[in-house]
Structure formats: C-alpha cells, structure tokens
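In this view, the complex is presented without one of its protein chains, the others remaining in place.
Just so it is clear, A and B label the chains in written order, and each chain counts residues from 1 on its own.
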Amino acid sequence: MIQSPALQVVDLCKNFGALRVTQEVSFHLPVGHRRALIGPNGAGKTSLIHQITGVLRPSSGTVSLEGTNIVRHSIQQRVRQGLVRTFQINSLFPDLTVIDNVRLAALAARGLHRSFGLTVDHRSLIAVEIERLLSTLGLVELGTVKVSHLAYGKRRLVEIALALALKPKVLLLDEPAAGLSRQEISVLVRVLRALPKHIAVLIVEHDMELVFEYAESISVLVQGRLLRTGTVDEVRSDREVRDVYLGRRHV
Amino acid sequence: MNSPEPSATLDVAASAVANSLITRTVSAWRVEFAVLAAVMIFYAFGQDYLALASTALVTAIFVLSLDLIVGYAGIETLGQAAFFGIGAYAAGLYALHVGTDPIIGLAVGAIAGALVGYLSGEVILRTGGLSLLMLTLAVASVIQEIANTATSITGGADGLSGYSIAPIFGLFQFDLAGKTAYFYSATVLIVGLAICRFIVESPFGLSLRGIKGNVTRAALLGIGTHRCLVAVYVISAALAGLAGALSAQISGVVGTDSLSFVVSGNAMVMLILGGVGRLYGAVIGAIVFVVISDQAASVDPKNWLLFVGVLLILAVRFAPTGLAGVLTALGRRMG
C-alpha cells in the first residue's frame, strides 16, 4: 500500500473580487518532506497558507491531510489533526510570559486546556516539554519575560516554539526568518534541521540562502499560479524562474 | 553537596520540609489568609458596623464574579446585575415557598444564575467589543423589565420579603446584631476567592488569558474559544447568583433594583477602582467603595454621588491600575 501524502492540495482556487490570488494550485507533500515555497511579494503565498489552515475559505478545490479531505474542518480541528502553522506577522499572547505562551500550546496539543488541574504526570511532562523547547530555541533566560517586552527576533522564535509545542505532522512556516539576525537565523536552521523526521514542512521564505540550504525541493508561486516544482538544483537553473523571481535578487 | 552527620541531616531536613510546607501553604493562600485576618480584626473592633461589613463582603463576592470574566477572559459587561438579581430572587422565592435552609438557598441562587448565564452567554458571546457591552445591557434590561411586569411572582416594585431563613447547618441562628450574617458572608467570600484563584491558576485559566490577549491565535492553537468563554461566563454567573442569594438571605428583602443598571455599573466601578485581573483587587475595590459610599451618604447624602464621580475620574487619570496596582507599586518601591 502506498502511504498517502502528509498534505495534498488539489485545484485550489480563491478570488478576492477580481483578484485571483490562488489559481488551480495542486501539489502534495510526502511525509517528512521539506519543501520551500517561494514567489515574489503578493504572489499569494500567505493566502495559500491561510486556505490550507482554514483561516480563509477557498473558492473551490480540496485540501487533504493524510488522505482525508479537511476542507470543511474548522481551524481547531485541523490543528488537532496535526496541521500547524506560524504567522508572517507576529501573533502571540502579548500579556503572557514566554513560558505561558508555550505552555498554552502544549496544553492545547494534549486537549488539557480546559482542565481545572493537572495530574502530577501531566504537569512534569509539560514542564519537561517547555524546558526542551525553550532550550533548543535559546529562550531559557527569557522564560519569565512577557512576550510584549521581547525583541522582534525573539518573538519569532517564540512563534516557532508555539508551533512545535502543538506536535505538528505538517508544519507551515510563513517567512520565519524575516527580521531575524544572522545569529538567530542559524538557531532557526538548526532547530528546523533537528525536527523529527516524520514532520513534513512547507516553508515560505525570501531568504534564498536559507531555502537552498534547508529545502529538499522548491515550488515557485507567481501571481497565484504554481510555476514550477522541482529539486533545488532544477529550480535554481530554471530560466523562467530566474526571470520572474531569482533574477532580481541573485544576478 | 557535603553531608554532615546522618541524624542531624534528617532533623534538619525534616524541619526544613515542615518549614517550607508552612511557608508554601501560607504564601499560596496569602490572599485568603489576609482576608481571614482582616475579618477577625474587624470583628474585634467594629462590632457596631457588622451589617455594613456584611454588605461589603457580599458585594466583594459579586465584584469577584465580575473580575473572573472582565479581568481574566476579557468579557466586558454592563449586565452582571442580571445574575445577582436572579440569584437573589431565586433564593428569596425558595425561602418563601419551598424551604428555609440557607445552604440549599445559596445553591439555588447559584444554579439560577448559572442557568441564565448559560442561556444568554451561549448567544451573546458570539459577538465582541461594544456590541457585547450593549448586549449584556440588553439582557439585564429584559430581565429587569420582566421582573417589573411579573408582579405576581416577584412582588413588583414592593419586592419580596417576609421569608425566614433557618439556622446555618441547624446551628447558627441569624441574630439581630448580624454576627452570624457577618461570618457567613466572610466564609462564602473566602471560599469563593479560593475557588476563583484555583480557576485562574488552572490550565483553563491560562486558556482564558490567552483568549483575552489574542482570540484568533487561541483558536489556532485548537482551543474552542467560544466554549471556554461560555464556561467562564456560566461560572461567573453562578458566583454572582450566589452573592445575590446571600444578599437576599441576610437582608431579608429582594427588590427589582437589585437587577438594575446602576448595580452593574457600580460593580464595574468597584472592580476598576480596586484593580482588574487580580482577584484581591475586586475585594479591595468593593470594600473601599461600600465604605466610602456609606460614609459619604451618612455625612452628606446629597453629595456622595458627586464625590464618587470625582473619585472615579481622578482614579482613571492618576491610578489607572487601580488601588491594587498602586499598592503593588508602593510595595515594590519599599522593597
């Protein structure tokens, strides 16, 4: 039996009035695959992620997670099924500490967020998990700081911590490196490399160095259409891709 | 670590454990202990003012219920009196027609509050912001209007009275000096405070704070935000109903003004005055407000509202974090 892909998108379309942000986009992401999605500003990358995660409702088309069509599922259901994302624009809980931000995600991932108390087992499990996430992301010293007091780059790392705490099967990262320092980017790459093998990743990123270094394959989105999907080398050497996108940055 | 003689180590360890257990208990329950101490001290010196003190304690429970939703879940409301009044009527009617046991009466008030909280919360919590503020007001107005109209049940403008309440646990008779009422309300307040603290410190409480800070993101963590909000709204309504029931039992009357906008507004004022989102702020705000308005009303009944109004404006201008915030800041400055 062939394993169903972790994520499969078929003929996805979305219009904002006359603007066709997503046009018949189809692709699939095998289990554990690491794919980058690139494209010029306004190509519709964020909109695509919004549709996959249920923030936006597509005009037509299907999204399947491990072979199940999830187009009608709520945002919450998708998260519980392992479809997790980060945001291009920071979206955290500003009045909570870093630890509480991550704790909330860890609790939600286990369905414990509505309980009035935790068993000793759960409590230590979650403490260990938070500890582990914070130390891989280099956030341990900032654990008790309110997120609203953090520098921008650190918030982006907390964003990643939240996503990881949700135990993703498919992880969608929307420009995780934007606004990070070189040093923070290297932490990010290390963390992404160290992700469990079974997690499939779709990373939207403008930082080509990061993309070439990290991704196994690349999809190029231009004006809502998938222009090309291929290995890093194929895409790098593609004339058309160079013209519409890479050319402008990597001459 | 170096280890001295075994027996000595054991002793030291044992006393250290005992010490840390005590200090930990005290520090974990410090708010409850502080209230308990204040209740005892006041009883020793303020015998003549027990009735006023009971009112303050009941009001504190009511404002506590408000802090649960306003301070922790970000549900802003001008209709909390609905639940207080419903609880008061339920307890009054229960005492009048069914039974006189006070504890069951409290439960009846809490359940009535919770029920109305669920029915209204399930619908109005789908909105937010100013719309929600207006809807809470609309719900409370509907209920008050119904109470005014259904005179055969509620006694209309005259209200309910003439019911009696049996001794608590069959032991403590309500007395004229108001000692029983005082300790009764104090006990309910301390228990209520402990329950609220338990809730806000639990994972559920963390979810609420998350929802308050960023609903969209909370939903994206897989948290059913509407269900959480309804749940806390029901809990808060139950607590408000309990406060109403308590007030009906110790004052012996229930009137339609217990449902009024002024009651909701004042509770909000007390909460903000005391400090939002700290629980003890609600207690401080309620007590300060009740005492000040009582003093002002007896010294100069015509001007007390003027005084309260000016106080509110100045408080927002100069102490936006409330009295609790001011105290915390002072405490920090002093060490």
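Please note the rule applied: a contact is a pair of C-beta atoms (placed from the backbone, for glycine too) under 8 Å apart; a residue touches a chain by one contact, two chains touch by 3 or more.
The rule is short, and it goes like this: contacts and distances are computed from a predicted model.
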Chain left out of the displayed complex - its UniProt protein name, from "Amino acid/amide ABC transporter membrane protein 1 (HAAT family)", "Anti-sigma F factor antagonist", "Carrier domain-containing protein" or "Acetyl-coenzyme A carboxylase carboxyl transferase subunit alpha": "Amino acid/amide ABC transporter membrane protein 1 (HAAT family)"
Chain not shown, its touching partners among those shown: B
Candidate in contact with the missing chain, chosen from B:25, B:47 or B:148: B:148
Per the touch definition above, residue among B:81, B:139 or B:221 touching the missing chain: B:139
Sole contact to the chain not displayed, among B:166, B:194, B:292 or B:311: B:311
Hidden partner interface residues of chain B, rising order: 70, 76, 78, 123-124, 126-131, 133-135, 137-139, 141-142, 145-146, 148-149, 261-262, 265, 268-269, 272-273, 276, 302-313, 315-317, 320
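Just so we're on the same page, only the chains that are shown with their structure count from here on.
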Chain B-facing residues of chain A, complex: 53, 55, 75-77, 79-80, 85, 87, 91-96, 100, 103-105, 107-109, 112-118, 162, 166
Residues on chain B engaged by chain A in the complex (per definition of touch): 198-199, 202-204, 206-207, 209-210, 212-214, 216-224, 227-228, 231
